[in-house]
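Note that one protein chain is taken out, while the other chains of the complex remain in position.
The block that comes next holds chain A.
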Amino acid sequence: MPLLFRQFKSLAKPFAYISKLSARQPIHVILITISLAAVAYLSVVRSYFNGWQLDTKSIFAGNSDADQLQDECIHYLHAGDAGAWTKLSGEEVASAVFSEHYYLTQLDFKSHNRTLSLPELDNVVVESNGTKFVLQENLTLPKVLHSKDGTTWTLRPHRFRLYDIKNGIISTISTLLGKIQDAEMFDVFIIGTAYVAMLYTVAGLFLEMRKKTESKFWIALAAIVGSTSALCLGLYTSQVLLELPVTALSLIEGIPFVVVIVGFNHKIRLASYLLNYLKKYGFSQKYDASELVFHAMCEEGARLLQDHLLCIVAFLGCSLYAHDLTALRNFCILASLVLFYDLILTCTYYASVLALKLEINIIHRSTIIKETLEEDGVIKSTAESVSVAETQSKASILTSNTSVILLKLLVVIGFISFNFYSFGARWTYQTFSALYSKPSDPVLPDFISGSLGKSGSSSVLISLVPAQYYQPMKVYFQVEDLILSTLRYVSVSIRDRFISKLVLFALVVSASINIYLLNAGRIHTEFTAKQLQKLNKKKSSAASKQHATEKTNGKSVAPAPKKPISPPLTSKSSSEEESESDLDEKTVRPLETLAEIMKSGGVKSMNNREVASLVVGGKLPLYALEKQLGDTTRAVVVRRRALARLADAPVLETDRLPYRHYDYDRVLGACCENVIGYMPLPVGVIGPLVIDGVPYHIPMATTEGCLVASAMRGCKAINAGGGATTVLTKDGMTRGPCVRFPTLARAGACKIWLDSEEGQNRVKKAFNSTSRFARLQHCQTALAGDLLFIRFRTTTGDAMGMNMISKGVEFSLKQMVEEFGWDDMSIVSVSGNYCTDKKPAAINWIEGRGKSVVAEAIIPGDVVRKVLKSDVKALVELNISKNLIGSAMAGSVGGFNAHAANLLTAVYLALGQDPAQNVESSNCITLMNEVNGDLKISVSMPSIEVGTIGGGTILEPQSAMLDLLGVRGPHPTAPGDNARQLAKVVACAVLAGELSLCSALAAGHLVQSHMILNRGKSTPATPATPATPQEGVKRLKEGAVNCIKS
């Protein structure tokens, strides 16, 4: 449904700002909200269940059983001659002193077994079947009594039982049933429907949240908690502040309608917007969590505001309109208050919950990325982390998803029911009694009033103690007692003046630790956003300092006349700027001075020209610039300047090779050394290409014209046939070290051991301990003299994996020497070219390397004719002659294709893959055949080597292009899925290119034959002028075809 008024969008802005603010401090906001709601809840509960009071008595009193019994007593005074019994209140009794004070206690002996004998008691006044009245001067009663037949009777206080809950529920149900029978059937039906709809809404909230966001439980629960808090706050405001009480009945009748009509739609949409945004775009440098919440609020807040305002207006209008109907007016005011609070809480509390969730997701993701990068061989990785990871994976099997959710639900329900149970428990004294069938006040029994009344000489006070029950001892009671006394002990101990403070202190500490941890977690991730800004600031400040020094230097030697000519660049890093003294040779101090400054670590304070002269003078090596200057961009500037002189290449002093606006921090130590700039490549895009039912736009960096256009045509044809289907048959990166043995016999023995199951298993175990992702699949061996080649094949997660596998191989070989008994083995090279990496080799073509993918598409015959302007039969024939026979004639290995390397390399360059690996990655056989007049084309590529993390993918432009495909970084749940998907995409791009080029070649052949045919028929008819360009085109085509074929 659209917005009614556009103005709501701008109205929602302030709310969005509020949510941004609260998203910055999520834990504070959540804590404040919860405590406010708790306070409101407590005071509201007090007014609904009037028996329950949060007063000093119930908190600080000693609260022993005797005191409670004393409170529960009803006191009757017989004032001597008056002859009548008067009732006294507890205070009156406490304030006065009476000469004779007796407690009359009714003891009921309850047992199903009537034959049990009752125990003997002192001071029994009256005794009738199972009931004894005891008159004594104090309140103490024996806890346990023994009767003659050995039965043990225990004292059961009348309200101190779990049975009471059952009774309470039964009585509630019976009163409810009574009310329902009194009410009209139709009203009951309406209310029932509303309740069913409310349940549906709540269930729908959980299901929708689960479907639309990754979160299965907590966000939905937070939404409900938010709304409940709004209800509590609304009730508090209306009852305590505005003094407009709403009866429980109208609440019970009205709330379900409000819940259903308002619903949780907005909250679901907010959550799904946020989490899907994160899923789709990842965590970008521009936004942190609060910024994202702000955006989500801007997007979805207008609807939220509109709906809430409409409801509030409706309810307020209703309350004004029908102000003489108290119940309706009060309920309407309450409802509008609840809605108002809900709106506020959605902006604050719910926004912070979402921000927290977002933050956790981000931290989780960044941790995964960091881990994976470390795995890929940047920093150490120990077996410890492996063991941790493995135990984690075992634990996850034990706790399946559903059981976890059930557990969470149980815990929450347990807390709520405990809360309600505590109303009925004894230590909160007489609570909930309003809802129970209230026991009538005990009246002074006749035998007392009869006997004592007559004799009455002095004033007698009789305190009537509520009936106490004795029951035969059972195990059940012991258990019940144990549970209740534990609970009681806990609750009493919490009330202790020291412990309560301790608990409060612990709460505060826990909250602050949470906040601290969140902040710590943020620091961990925010280096992408805030650290970057700081770095920029630092750079600019450092640069301004440098400016200052340069200026002073300039002034001391000569004025800087050229300053006004060179306009100050607006770029962030001023080290990119050519400063005013560029051409002023005199600003350069002598080399010796500079060398001395350098030795004292003052390279940073020099100007660019001075550093360059140091480099040219051979005092400072080129590769050390980054380290010395501490600023990667400035290092590039200096290196260019120095090289311009060292290599006599003034081209480096111009801007022809760009270097500005590039994040060299990511390059340093990972992608390139001795950096002098970057090589821009034009990037084109093909697509949408439907791969396994999902459309992809594939970027290609190339300088070959027509390549993208031709692949695009291929995409069009493939889509017309329903898209491409792919199959991934193998996933394993390889490394083939070379080892040498002193004798052939030993080498052979080692080969046999490695091929045996035991050898494989032991090497696998050693290998797998080095990484979380690398899992050794197989070791293939080959013997050449006394040289043994072992080809390790392993999974590598989402990384291309050469670093990861090298580490594993090194460790495995070391283990072989040290542990497995091959101490005479010497390692010739970790890479023995048996891998084979970046060289043409049949082993990759036969055994596969990286991902082995087959992609296939069926192109309808008319699409081949219309889109590809070719013919199915001609295409099939061309494929056989060219790609199969031609390549066979040429003795090709894996080159049975038209131009797979063309597409593959362009995609590799655009996506930050290793371009040198195109050698084996381009291994491809293209097959075509005719099926019912349609063309079936497939490409089989056994050795596509790709990764979505590490290498060139860490650079911003490349990772942006991976984002375009939706495969950037490690896969959050299934490691390796992103890289596998990328391999499929690459294969499909090759498929499109193959299809397009082959059909163009076939078409060229067709055109030629067609033109020859035409010329033969009607040469004189063709006009002279257009013939020349046509012939030219033809000649070009022929030339090009020959060129390609050669």
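Note that in this section contacts are C-beta pairs under 8 Å (C-beta built on N, C-alpha and C of every residue); 3 or more make two chains touch, one makes a residue touch a chain; residues count from 1.
Keep in mind that, in the parts below, contacts and distances are computed from a predicted model.
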Name of the absent chain as recorded in UniProt (options "KLTH0B06116p", "Ubiquitin-like 1-activating enzyme E1A", "Trafficking protein particle complex subunit 6B" or "Transcription and mRNA export factor ENY2"): "KLTH0B06116p"
Sole residue of A:Ala96, A:Ala520 or A:Cys706 that reaches the chain not shown, by the stated touch rule: A:Cys706
Contact residue for the chain not shown (choose from A:Thr725, A:Gln780, A:Ser806 or A:Asn833): A:Thr725
Per the touch definition above, residue among A:Val45, A:Leu155 or A:Ala197 touching the missing chain: A:Ala197
Touch residues of chain A, complete complex, unshown partner: 1-2, 4, 184, 186-187, 190-191, 193-194, 197, 200-201, 204, 253, 256-257, 260-261, 263, 265, 307, 310-311, 313-314, 317-318, 321-322, 324-325, 327-328, 647-651, 687-690, 692-695, 704-707, 709-710, 712-713, 715-716, 719-725, 856-858, 869, 997, 1000-1001, 1003-1004, 1007, 1036-1037, 1039-1041, 1043-1044
